[in-house]
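Below is one structure; the comments refer to it alone.
Note that this complex is displayed minus one protein chain, with the remaining chains in position.
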């Protein structure tokens, strides 16, 4: 089974991703994760410190002569801001919106630091590494996944996508990873204004996957449903507080006669039935239906604000202020990158389940057989 | 580990839930699931057939002299509408919004019936059974979970909760399981109007859990986070297309200085810090934080409308109409019951992980120790 | 993933097996498990009661028009000896060799009955059902699994196998499921003699699997190794106290130059290398190597002897005698059937992992591709 585990703390020496279950024979270059990590690191809204950093990726296992072997691929990403324990201040005034107070309870602590170190956003570096490996893999099967920003605070941005290629080009030109780079200045102004007032912003992002074959996931058991797994992967990103598939909440107000994507005869000869619209967001009955998968997620504003927040010192029970920190103003663009990564990973996982095989070659052969069988299904009449 | 698996088809003889990992020594009466199944069956909006049915629950294992033994509890629920295979018509014109077309691809079928039988809403009977067992269990620890309807189509209903007890009383008086029974007529009118026009409706529901101790779930690994697990459980309910935790999508537009629940000194002596507000919906850092857990979900309108829908006959590739069926107009109330069940189950699962023990007695003792340790944590200064 | 769970108690109304992950489209007849259950029930050595019983198998889900659908296959087996709780005497004098005393501790009991009900050998009925489904599945891929008895108490029996077909014929003619029916009288005499002295017997059995393709299981992670999984499945059968793969313990005393199966060029043109000998028992590096898989297991004598045993009354702490019970004298033949079932299941599981696919057709196609690729591997030079 394709899966990943991560280890590491925000100020530890390394973040670590261990990815198991990749097929053997897949080419992986040493710099495979550079692009996604750079994208995660450098959008507008992050603390200035970020843009100077550089994530040094080190593959320590699972690759032989440039290809996966089927063994676990373990990847270390060095933390430039690592500190030995005694240089990290304790957190005795838990910060609202962080893991601090819940973690103090869970682990019966007087210092939230050990929890905060693990719960911090830095860990998503490892998820991006896993997602980058999944992306290499998906590319072999024509599956393409794109994350982009849909809204910065109160500023809505476009969701319209001509083609994924075009959308990617636009997204890559935008400092906030929206599909409308021309609105960057407005977004940056919002961010700058928040920064000046010691505040932070949230927003929304979309992840869209195209080329996903129908029949991934399963209607059979609740925890095998593709929508459930994607929702879990998205909501598991720190700061995400909501997720929609396709029409999402807007479907709640629609009539049944309008809310479902009509099925009409395929064009040309022997084609699979076509769909009109994509309210389903590419998933019906817990399975991919061959349409683009579309997910939308809500990101709460960064809980660490420039201005200190009211809290309680857990050593005394008295009022205290949270420590002031130089931090990010808006992480929605960065989180959209993580969203892209985790969706890629879940789709890759569902692909591995359906197509099996120990090598990329076997898997490609199995995939090809399925696609041909699908075609035959809709042409033999 | 507490977990459940289900088996059974919509028109099979039985739905089956197998629940593993319940502590031994927990009293379970033969009628333990009657109340939840009745609630699932009988709200306004369901097909008239439903209200006449009765779900016969049969516990076939795991109980000795009225108490759990620690062995799997298997529960059969007889289907009153069971039919042998040859009496069920094939589904050759896949219905938009159902599992049909994706399932036809996944399993390379010319008849979607076998997929539809498993993907249908009837399977949620088994989830309710699992949830009822979880509910018995949670009651021993003072955890209370309530599902209710927040919106029927375009009709918004109240989210305000004085106390869970009071909310339950109101919910139980409402035919659509809202907290404002006085709005039932308006909702019923909407439903009736949809019925007359051969259409269906969606809506939203809330699940709220009170008394959840802090520290359930974990910030440590993405798939251990309580929010991710709850989101998966909710989205895995057929027809759910979105989920929010706490403030959800509305947080995306808020400033960081407002969007997080302030931490203030606890009242009295030796109390844990209190929170002001609950934008977090009871979960921070992937853990319960001791506040009520609040989830909101979007339900799409029932895809099977009274009027047939345009589709394609997969045997011919030509246009065809879906078969007309007498069906539900609005399942939001029924799904709110399923939502309550699956949230109860996930919280129970997180409780089992934290408190361990093979018997209810051990678990209660372990729970008590933790609660006392929490109190000491905040009083020893 | 192919997996099964079981539920039910020795004197409950049903044993239940729920098998998930079978490919869709596999024919399953209502009597699919009759043969294996009859074999489990009727060998020499079992209590006379057994031979009169009959296991009524009832498939309640996962089959549509005689074929699997991909949904869980749940199977009920009625217990002829079911009793309601109040008719089962408590077990207050724990029986040595049973789960009683350990279970009393685990669940803090004064009556071991609830544990004994689940830990009893009756539960293996459900494993046989799961194994029968796996067997149907394996037959499609030319994999054949045979369990047989190698030793009854001090009487050694033959391990030699000409062909699996021939071995099966012999095994089926033997009342104790050995490959030498002519030794049945000697074994029956031993059993009869034990019966008269109120005693019981153990023995050994073998499970042999032929036609297993190379490359199942994995060297990659300890819990993915085929040998580890097979050992777990065998040792998990109640009364099994040891397991060997291939040469097993005898290899410990051999020299390295003799203990490994030489690799020599394949006969004919383009053949895979052949092996000389099978000390490895068909598994190297945690993977099947294409040779027959051979496992040997030790079964302790039945702990419930006709003569009562010395014990302690857990209510008083005083000496007590275990209750006398009419029971089996030797269950080695019956357990060899369970061994066959669980080995078949584990091999089927490894097949599902390697070949993927949602339907039998896909899986067969994927399997065929792999076998062809293997041939090419050894012929393209």
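By written order: A, B and C. Residues from 1 in each chain.
One rule holds in what follows: contacts are C-beta pairs under 8 Å (C-beta built on N, C-alpha and C of every residue); 3 or more make two chains touch, one makes a residue touch a chain.
Note that the structure is a prediction, hence the values are computed from the model and not measured.
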Which is it among B:204, B:340 or B:362 that touches the chain not included here?
-> B:362
Selected residue (touches chain absent from view) among A:85, A:165, A:192 or A:325 | A:85
Kindly state which of the options A:20, A:184 or A:346 is in contact with the chain not pictured.
-> A:20
So that we can see where the missing chain sits, which residues of subunit B does it touch?
-> 1, 20, 70-72, 215, 218, 220-221, 352-358, 361-362, 365-366, 369-370, 373
Determine and list the subunit A residues touching the chain excluded from the picture.
-> 5-9, 12-14, 16, 18, 20, 24-25, 60-62, 64-66, 69-74, 76, 85-86, 106-108, 113-115, 117-118, 358-359, 361-362
If you put the missing chain back, which residues of subunit C would it touch?
-> 5-6, 94, 96-110, 115, 118-119, 127, 151, 153-154, 194, 198-204, 213-216, 218-223, 225, 227-229, 231-238, 241-249, 251-257, 259-266, 270-273, 275, 279-281, 283-290, 298-305, 307, 309-312, 314-319, 342, 373-374, 377-378, 381
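What we mean here is this: only the chains that are shown with their structure count from here on.
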How far, in degrees, do you have to turn subunit B to put its CA atoms on top of subunit C, rounded to the nearest 5?
-> 180
Could you check if the interface between copies subunit A and subunit C is built from the same residues on both sides, meaning over half shared, or from different ones?
-> same
Euclidean distance of C-alpha centroids - subunit A vs subunit B, Å = 26
Using CA atom averages as chain centres, what separation in Å is found between subunit B and subunit C?
-> 38
Between subunit C and subunit A, distance of the C-alpha-averaged centres to the nearest whole Å = 44
Note: subunit C residues in touch with at least two other chains are 20, 70-72, 358, 361-362
